[in-house]
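Complex shown without one protein chain; remaining protein chains in place.
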Amino acid sequence: MNLNIDLIVNNINYIGAMILFVIGLYTVLTHPNLIKKVIGLNIMETAIFLFFVSIGYVQGAVAPIVNPETGEQMFVNPLPSAMILTGIVVAISITAFALSLIVKIHAAYGTIELDEIMKIRSVELDD
Amino acid sequence: MISYHFPVFILMLLLGFAVVIPLHRKPFGKSFVVKMFSVLGLAFILAFAELLVVIYGEAYSYTFGSYQGGIGIEFLVDEFSALMTLVVITLSILILAYSVKDLEHEIASSKMYSYYTLVFLMLFSIIGMIFTNDIFNLYVFVEALSITSVAIIAIKNKKDTLMASMKYLLMGAIGSVTVLMGFALIYMVTGHLNMSLIFAEINEVWEQYPINILLAMGFILTGFGIKAAIFPLHNWLPDAHSSAPTPSSALLSGLVVKAYVFSIAKMMYRVIGQEITINIGISDYILVFAVLSMVMGSLFALSQTDIKRRLAYSSVAQIGYIFLGLGLGTELGLSAALFHVISHAFMKSALFLSAGSIIYYTGNRNVRKMDGIGYKMPITMAVFTIGVLGMIGIPGTSGFMSKWYLGLAVLDGGHPELLIVILLSSFLNALYYLPVVVSAFLRETPLEMHRSSLPQSMKISMAVVGLGSVVIGFYPSMIMNIIEAAVSTFIGI
Partner (left out) sequence: MNITRTMIEVALPIILLTIGLLEILLIPFLGERQKKRRFRRVTVRIVILLTTLIMIVIYPEVLNQPMEWHIANIFGNGIIFRIDLLSLLFMIFAGFIFFVVSLHTAVDIKGCGRERSFYLFFMLTYISTIGTLMAGDLLSFFMFFEIMTFSSFVLMVHQRGQKVIEAGATYIYFGILGGLSILAGILVLSAFTQNYEWVTLGEKFGELGNIKYVSAALFIIGFGIKAGMAPLHHWVPVIYPKAHLSVNALSSGILMKVGGYGILRLIVSVLASTEGQNDVVVNAITVSLEDIGAIVIWLGIITMVVGVISALEQEKMVRMLAYHSVSQMGYVIMGIGVAAYLGFDGAMGFAGAFYHMINHGIFKGLLFLMAGAVFFKTKEKNMYKLGGLYKQMPYVATVGLIASLAITGMPLFNGYASKTILHHAIEEAHIYGHPGLVWAEYIFTFVSACTAASFIKLYSRVFLGSTPKKYQHLKEEYNLGTIAMGIMATVILIIGLFPNALLNHFIIPAARTLHFDEYFIDNYLVGMELFNSYDLTNMIIVYALGMLIYTVGMKFNLFHIHLPKQLDLESDYYTPIYQKTGRSFNRYVHAIENFISKSDVFIYGSMLLVLILMLLNFL
C-alpha cells in the first residue's frame, strides 16, 4: 500500500471535509424532499467550514491571543476563523430564506416532495 | 496615483437607500418614486464622474481605511469596472422606471417597498462584485447577490415562481459553496486573499503545488458556471427568468448573470494569469462548453412557445458567446467578450421589457398568438424588432458589432472553425425570433382584447433602452476604446 497511514491521519481534517462535501452534495441533488435538500446544503457548507478552519491550524501553536508576557510565539492563523464567521452568517441566511420559501411552496402545492410537485406542474403545463 | 472615493460613495448611497426604504410609512406613491430616482440619478452622476476620472487619468486601486492590500480590502478601479458600473446604473434607472407601473399587475402592493429594497441591495452587490480585488470580498458580494436575486423572483407569489426560485436558490447555493471551496484551496497555497498578491505568488506556487491550483480552478469554474448558466448547468435559468416579474427578468438576464461571468474573467486573468490559463487548457475547456451553449441554447429556444422562456433560452446562447470570447485566451477575445457583455445587457433588457409590455397589454404569453400586435403597439414592437435585429446581427445594432469583434477574435485566436458556429448560431437566432416579428407585423389580428393600455413611463423607458442599443451599434468605438484600454490593465496587473 503506497498510502501512508501517517498521511491519512495527518490530513484527516481535509479528507473528512471532502467526504462531508460529497455527502452533502449527494443529499442535495438526490433527495426529493425539499427540507432534506436544505439539510444537505448545510452539510456541504459545514464541510467547507471545516476545510477552511483546518487550513489555519498550525501544529504546536497556541490560540492567537497576544500575551505580552510570553513574547514571540507561534500562533494559529486567525484569518480563516474570521472568514468562517462570515461564511456561517451567509449559510444561515440562505437556510432561512430557503426554509421560508419551503413554507410558501407547501402553502401553494400542498406537498414538499419534489416528484409530486413536478407531477402537479406537468399537469398544469399540459393544459 | 490619486485615489477618488467615488466607488465607495456609490456603494454607500445604494446601501443607505436600501436600508432606509423599509422605514417608509406612506403607501407606495409618487413621493417615493421621486426619492428613488433622485438617489439613482445621483449614483449615475457619480458613476459618470468615475468613468471620466478613470479615462482621463489612469486605473487606480482604492484601499479601505488606508490598510494596504494584503491586510485590508482593496477595490481596483479600472476602465472596464467604471464603464460596467455606469451601464449597470443606467440600465437599472431605465428598468426601474419601467417597473414603477408594471409591478402593479404582478406583485401585491404591500410588497412594493420590499421589492425596491431588494433591487437596491442587488445593485449594491453587483457593483461591489465589479470593483472588488479581494477574493473573499467577492464571495461575500456573490452571496448577497445570490439571495437578493432569488428574492426578486420569489416576491411574486405564484406557484411556478416559487418552484423556480427554489431551484435557483438551491443550485445557486451549491455554486457558492463550490466557489468557496475553490477559494479555500487557493488561500491554502498562496496565503493571500488579495487578487494582485495572489497573482504575484502564483507562478512560484504553481511549481510546488500544481494539483491544488488545478482543483481550485476546477471548483471555481464549476461553481461560477452554475450561477452564470453555462450549458449543462443552465436548467434553472429558463424557469427563473421566465416566471419572474418582467423588471426582474430584465435585471437578471441583463446584469446579474454578467456579473458572474465578469468574476470568472477576473479569476482567469487577474488571479491565475493568462499564461497558466492557457497552459493548463482551461480556455479549451470553456470553449467546448461555450460552443455547446451557443448551439443548444438556440435549439432549445426553437421549441418554446412562451415568449419569455424563448428569451431566457436565448440568454443561454448569448452567454455562450461571452464564454467563447473568454475561452479564446487572447486579448482580442477578452475585449470582444466584454463588449458583448454590454451590448447584450442593452439588447436583452430591450427584449424583455417589450415582451413584458406585450404581456401587460394583451395578457397573452404564447408566441403563436401574437398576430398583428405590431399595429396596436407600435413602439413596443419597434423596440422588440431592434432587439431581434441585434440578436440576428444586422449592421446598425450593437449585436452586429459584437459578432464582428467576436468573429475577428476567433480568427485571430486560431480557431477559424468557430466562425461557422457563430454564424450558425446567428442563423438559429433568426429562426426563432423572426417568426414573432413577422407574425406581429404581417398577419392580421384575430383577437381584439387588451387588458389595459400601456403607461407612458413604460413606453419611454423601453424606447430609451432600444435607442441605447442602436447608438452603441453606430458608434461602438466609444465603448471599444475603453474596453481595449481596460484589457491591457486587466491582463497586466
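All chains are identified by letter, namely A and B, in their written order; residue positions are counted from 1 within each chain.
Rule of thumb we're sticking to: a residue touches a chain if its C-beta (ideal position, glycine included) is under 8 Å from a C-beta of that chain, and two chains touch if they have at least 3 such contacts.
Because the structure is predicted, anything quoted here is derived from the model rather than measured.
Peer 1: One chain is left out of this view; which of B:42, B:55 or B:215 touches it in the full complex?
Peer 2: Among B:42, B:55 or B:215, only B:215 touches the chain that is not shown.
Peer 1: Considering the entire assembly, which residues of chain B contact the chain that has been omitted?
Peer 2: Counting over the whole complex, chain B touches the hidden chain at residues 171, 174, 210-211, 214-215, 217-219, 221-222, 225-226, 232-233, 235, 279-282, 285, 299-300, 302-303, 392-396, 401, 403-404, 407-408, 411-412, 416, 419-420, 423, 426-427, 430-431, 434-435, 438-439, 442-444, 474-477, 480.
Just so it is clear, only the chains that are shown with their structure count from here on.
Peer 1: Could you put a whole-Å number on the gap between the CA centroids of chain A and chain B?
Peer 2: That gives a centre separation of 28 Å.
Peer 1: Chain B touches which residues of chain A in the complex?
Peer 2: Of all residues in chain A, those touching chain B are 21, 25, 28, 34, 37-38, 41, 44-45, 48, 51-52, 55, 79-80, 83, 86-87, 90, 93-94, 97-98, 101-102, 104-105, 108-109, 117, 121, 124.
Peer 1: Under the touch definition given earlier, write down the residues of chain B that touch chain A in their complex.
Peer 2: Against chain A, the touching part of chain B is residues 136, 140, 143, 146-147, 150-151, 154, 157-160, 162-163, 165-166, 169-170, 173-174, 176-177, 180-181, 184, 187-188, 193.
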